[in-house]
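Shown here is a partial selection of chains from the complex, left in place.
Per-chain residue numbering starts at 1, and chain names A, B and C are given in the order in which the chains are listed.
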Amino acid sequence: MTITENNMEIGYVGLGGMGHAMASNLISKGHTLRVWNRSPGKAADLVAQGATLVEHPGQAAAGDGVVFTMVADDAALEQVVGGPDGIAAKLGPGGIHVSMSTVSPETTQRIAALHAERGAAFVVAPVFGRPTAAAAAMLFILVAGEAGARDKIMPLLETMGQRVFPLGDDPVAASIVKLSGNFMIMGVIEAMAEAATLCEKYGVERSAMMDVMTQSIFATPLYVNYGKLIAQHDYANPGFKLSLGFKDANLVMAAARKAHVPMPLASMMHDRFLSALAKDRGELDWTAAALNVSEDAGLRS
Amino acid sequence: MTITENNMEIGYVGLGGMGHAMASNLISKGHTLRVWNRSPGKAADLVAQGATLVEHPGQAAAGDGVVFTMVADDAALEQVVGGPDGIAAKLGPGGIHVSMSTVSPETTQRIAALHAERGAAFVVAPVFGRPTAAAAAMLFILVAGEAGARDKIMPLLETMGQRVFPLGDDPVAASIVKLSGNFMIMGVIEAMAEAATLCEKYGVERSAMMDVMTQSIFATPLYVNYGKLIAQHDYANPGFKLSLGFKDANLVMAAARKAHVPMPLASMMHDRFLSALAKDRGELDWTAAALNVSEDAGLRS
Amino acid sequence: MTITENNMEIGYVGLGGMGHAMASNLISKGHTLRVWNRSPGKAADLVAQGATLVEHPGQAAAGDGVVFTMVADDAALEQVVGGPDGIAAKLGPGGIHVSMSTVSPETTQRIAALHAERGAAFVVAPVFGRPTAAAAAMLFILVAGEAGARDKIMPLLETMGQRVFPLGDDPVAASIVKLSGNFMIMGVIEAMAEAATLCEKYGVERSAMMDVMTQSIFATPLYVNYGKLIAQHDYANPGFKLSLGFKDANLVMAAARKAHVPMPLASMMHDRFLSALAKDRGELDWTAAALNVSEDAGLRS
């Protein structure tokens, strides 16, 4: 029996915008899911598709099955994994926990150790992409963890994304590369914001400048999407909340601190996001850091 | 008679890696060129292709013809334009000077004024791309200046690049957008260098991390090319010298200063390049700024 | 009976360079002390002066007496205060805990709450000055906490320092002002290091420049002492270890993060210290951050 056969035991814990879309894609490929979410209402349509709603995170996990988690942060992950009703208490040898959240290397190591005690495997598989990409199964998925477990879940990951990037046996690798990617996006936000402000002051429309960049040397959906938001100062419909961006800036800095890596660009973005929080912008899209750049230049004040 | 007819008078001044390739592309499309370079040896094969080598920059310019310049910096541009043997002294009504160098808005304004006195047009058309892209006519070309003149030279620009981006009537617009692009690349260098160093310290190979990024959310030739150099600390064959990157960082900061735009990321990159110069790295590729990031983390010292 | 009478019950917990000197000063003024230190050997000469060495931190505290703590960091403070043998378990109504360590506002609040439960008072009294200043009773002492308790211990503080600065009833005030002071010193280190490096490159001796500054507009012992170390790159005999400076930079940033205060100078110093740690300089004096400034300028590499 292989995991790609549809009678495999699969659980999905965490049904926010991202998790819900990924779980839905698994179901639509014929997999039977047990699902859990802190607010169970989010599971309603998945249940209508055939999923079983369970009462505790641990119930989503069969002893030798696969359980995915996609939760908000380190604390939420520790909560669904630990305790008597948690995932770790249910998984045994042959079981695989696939964590898709962006969390710190330290949390990753702690959870890996927990599962190792019980003979279960821990695979870290964070993603790049917004909820629309998740719904379209167009995510980029990183994956790191014990090779056998990784191989087993690969077909499931391929169901959820356009491409999967294996990063070896140490689950920490996927965590740190994912954080690096989010950090690089922060750098893009700052660079675009400064450049747009410079152009604006020289009489070039922000969007004219962005159009050139995103149709020439920076022709990727990421630059196109972010460029549009920053050009128009349009932050009201967050794809990724600034408060979460700040959380990631802190994760990056904490990881850097532990490894003795000075990252002045990360420090700069930490301070940018902090100022945005001080101005009550935590619920806006994280590109709203660009507002501070404009304000520093005496614009929009 | 249109400019695309081959009997049009065309001059090309500045035959470094970029200018030589662009001039060669014009010749191969059937245009007759008068060319000038500070060290005339560079013109030999263009002459073999049919170009005429002249003795002064001004001789490359016919009164109502088109003359391109692609020189190293503001000073070199002022030199080929000004003086009795300069371009400005030769161009008259109907003449067009197309400046393709990356220079400051101030120099752009000064030269525009000079040409305006004599009734000649000034068009600024800086490019994104390295010499290989110039040779393959795959450059991205920005263009700004008086509309009539812009229209006339458009077919010539299209001969040299894969796409031309019009930016209106004010030549300064093209200068500032070009500087903004170079500045955004500086931000990419710093972000990649910090992220690679972080990953390296967590046991992930620099190139493994770069591969993920450049095949997922940062899938553009720019990230691919720069990522490879930074991953391998391979700076010995400069596509763009660090000393020139430093020049551009200073142009960005001077423009920002004049317009009252604080650009902390530009300041950071100014300091990075400055440290690289202090360590005698001016002749390396400008991605060598990444060496400082590694050294700050106690690596490669 | 007042606290200034010598039969008052006084405990002193934490006998490193600073604590030992302060305890010794209390004894020499006729006070009877019960002392505790993690490594008891440090107490030997205090015992010879008449102090009683106890086995647990809590034994240093009489129920309605005064107990001072001067320990390394937040964790050490929590350790001597909490648990069955800790200070909090022994102090009752009328008892006063005077914490002289530099710790976070959060730890301060947590310990204040702990004592409040039992009716004991918590006073925070951090100091400015190095061990030599402590020995000479020349410390500057900040003090904040409930007014009655503050008044009671004032004569004891005056025994230990040249001046005491009251900062009101909220113990957090003393913590945050002390952190601010340490942060301002970090700024002095960076400014001196950059200025000295600039002068050195222009042929002015580092010490010549420092002499001018410290005898004119910056004529304070702090600038004199730090200036000498930085001028001579003399960091081998730490007055304050760089690893502790890094700890304080992190406390400042954590406090700033919580209060939504961007502090780019603190971020810069965080990164400076982090680079110094990456280069194995944690055991040097914290002014060794200046080495990085010189290295960035291509000196001493």
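FYI, contacts are C-beta pairs under 8 Å (C-beta built on N, C-alpha and C of every residue); 3 or more make two chains touch, one makes a residue touch a chain.
Because the structure is a prediction, the values reported are computed rather than measured.
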Assembly size in copies, with 3 chains present: 4
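The rule is short, and it goes like this: only the chains that are shown with their structure count from here on.
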Copies chain B and chain C touch via same or different residues, half shared test: same
Furthest chain, CA centroid comparison against chain C: B
Centre-of-Cα separation between chain B and chain A, whole angstrom: 38
CA centroid of chain B to CA centroid of chain C, Å: 55
Residues of chain C touching at least two other chains: 264, 271, 275, 278
Sites on chain A touched by chain B in the complex: 105, 128, 140, 142, 163, 165, 167-168, 170, 172-173, 176-177, 179-181, 183-188, 190-192, 194-199, 201-204, 208-209, 211-213, 215-222, 252, 255-256, 259-266, 268, 293, 296-298
In the complex with chain B, residue positions of chain C that touch it: 264, 271, 275, 278-280, 292, 295-299, 301
Touching residues on chain A, where the partner in the complex is chain C: 250, 256-257, 260-264, 267-268, 270-272, 274-275, 277-278
